[in-house]
Each structure stands twice: as structure tokens, then as C-alpha cells.
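Some notes on the structure that comes next.
Omission of a single protein chain aside, the complex is shown with its protein chains in their original locations.
After this line comes subunit A, so read on.
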Amino acid sequence: MRKHASALGSSALLSVLAYLALTGLQGDQGQVALLVVVWTIALTGLNVILGLGGYPSMAHAAFFGGGAYLSAILLEKGLSMTVAAVVSVAAIMLVGFLVALVFSRTRGQYFAIGTMFFTAVAFLVFTNAAEFTGGPTGRPVDLGYSLDATVVLLAVSVGAGLAVFHLISVSRFGDRLRAIREDEDLAQHLGVPTARVKLLAVVVSAGFAAWAGVLFGQYNGVIAPSQFTFVQSFLMFVALGLGGAGRLLAPVVGALVVIGLTQLLNLGPGVSQIVLGVLFIAVTLLAPNGILGGITALTRKVRRKEAVA
């Protein structure tokens, strides 16, 4: 019970923090706050398939962009915002289902390559289907909800998303995903319906990403293909790995580190990504469970020393 309380409590606390950051920060800092919040929502979805299931999905930026573009197009066609949002998220989850149907046959590195290619193709569509997407320069997004409502939705989604992730993580679904991550053949042998579990995990992650995309479009007002390249998928993968894939708060830590490094520190073009690459390799080599995993291991060590002394 205490485990539930601390997880759900920290989710609610992060919602409040997100709201304060979004309303309190202006200008560039406000933009950074928005990106951190949106990434947290999207990465929470990635944490299901990558963190719990161990499948390196590189399709996340495509789902994210798909949600943003689709909701903008539907909104323009005269649908109400709520309908547009629901239809977009459902449609992207369907796309996720199809992607998973093809690529969940592959494992590990094959899966990463296949989903990465999917993101590259989605980018081609965003760039070339100009009558819908506005082409390479992007398109404006009509205001569906008032800005205040969007901010509240963003903040609530952070907490709600993390809470959903926690419930998934402690459910049988979560256990099955972890079993697949540890040893897929063994899991299948023991009766885990691996194909179905993986499919569901990709669909859930696509839903999170699409919803994050819808909110991003609403708050940002413009969307462009360059925001949804497969490099963005890389960066999402990097962010979750840095935070500590599979852990509840990994999306928050990862988003803060990656967005903070690329947006806040003004190091000139490219340098922040070089730093990110070095940091990522260092964390992978020194703390394979990410920053959060490293902190946990460190505190455990310190406590053990105290107990000995």
C-alpha cells in the first residue's frame, strides 16, 4: 500500500509542479517548461515498451508528430477539439498497432532499425504531403482549447500518465513485459502470450505519444517536420536511458536533462548534443540503470556502510 501511496503521491506532486512551471515561467523558459512537460508525457509511454518491455522503439517521434499533425488537420476540418483529439489519439494507436504487427516479429536491434525506418518514412510524409501538413516549413495549429485549459490539461496529463504507468508497472501486464525483457524465449515457454503483450505495449506507448503531440500542437501553435525526425526518436531513447529506463520517474529526469542541456545551456550549435552523447555513453558505461538507478545503488551502498559502522 505504501508503495502505491508514494508513487501516486509523487505523480500528483509533479502535476502541481508542472502547472506552476507552465504558468510561472515566461518566454524562452516557458518554452523549455512546455517541452519538458510534453516530453515527460511522451516518455512515460516510451517507458512502457522500452523500460518495462526492453524493446528499443524508435517510432516514438513519429507517433508524437502524428498526433500533432492529425489533430491540427481534423481541427481545421471543423471538428471540435475534443473529438479531434480523441480521433487523433485513436488513429495513432491504430497505426501503432500496425507497426507492432509487423515489427514485433523482430527483436532487439532489428526492432530498433525497423521502427527507426518507420519514423524516417513518417518524416517523409510530414514533409511531402504539403496540402495537409504545410510541407517542410510546417503549419499553424488552430486554437481548440483556451490556453488556460491546455495548461491545465498538460499538468494533469503528467500526473495521470505517471499514475497509469505505475498501475501498468505493478499489474500482471507489467510483470509479463518485464519477463519478456529478461528472457523472451523463457517467458514464452512459461506461457506468457508474448506477441499480444508486445502489441499492447506498443499501442499504449503510441497513445501516450499521440496525446503528448496533440497538447504540444495546441500550446505551441505551429508544428514542423523538423520537430519529429528520427533524431528526435534517438533523443527520446537517450533521455529515457539517462533517467533509468523502467523506473517511474525516469521520464521526468530524462526530459529535464535532455531538454535542459539542449535548450537552456547556450553552447552553440552542436555542442550541447556532443555533451549529450558523451554523457549518455558515460552513464551507459558507469551506471547501466541510468541516473535514478545510479542514485539508488549509491544510497544503498552508503546505508550499508552506516550499518556496518
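FYI, a contact is a pair of C-beta atoms (placed from the backbone, for glycine too) under 8 Å apart; a residue touches a chain by one contact, two chains touch by 3 or more; residues count from 1.
By our rule, contacts and distances are computed from a predicted model.
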Among "Nitrate reductase", "Amino acid/amide ABC transporter membrane protein 1, HAAT family", "Cytochrome c oxidase subunit 2" or "phosphoenolpyruvate--glycerone phosphotransferase", the UniProt name of the subunit that does not appear here: "Amino acid/amide ABC transporter membrane protein 1, HAAT family"
Touch with the omitted chain, as defined above, among A:L70, A:V89, A:M116 or A:I291: A:M116
Residues belonging to subunit A that touch the chain removed from view: 56, 102-103, 105-110, 112-114, 116-118, 120-121, 124, 127-128, 230, 234, 237-238, 241, 268-271, 273-274, 276-278, 280-281, 284-285, 288
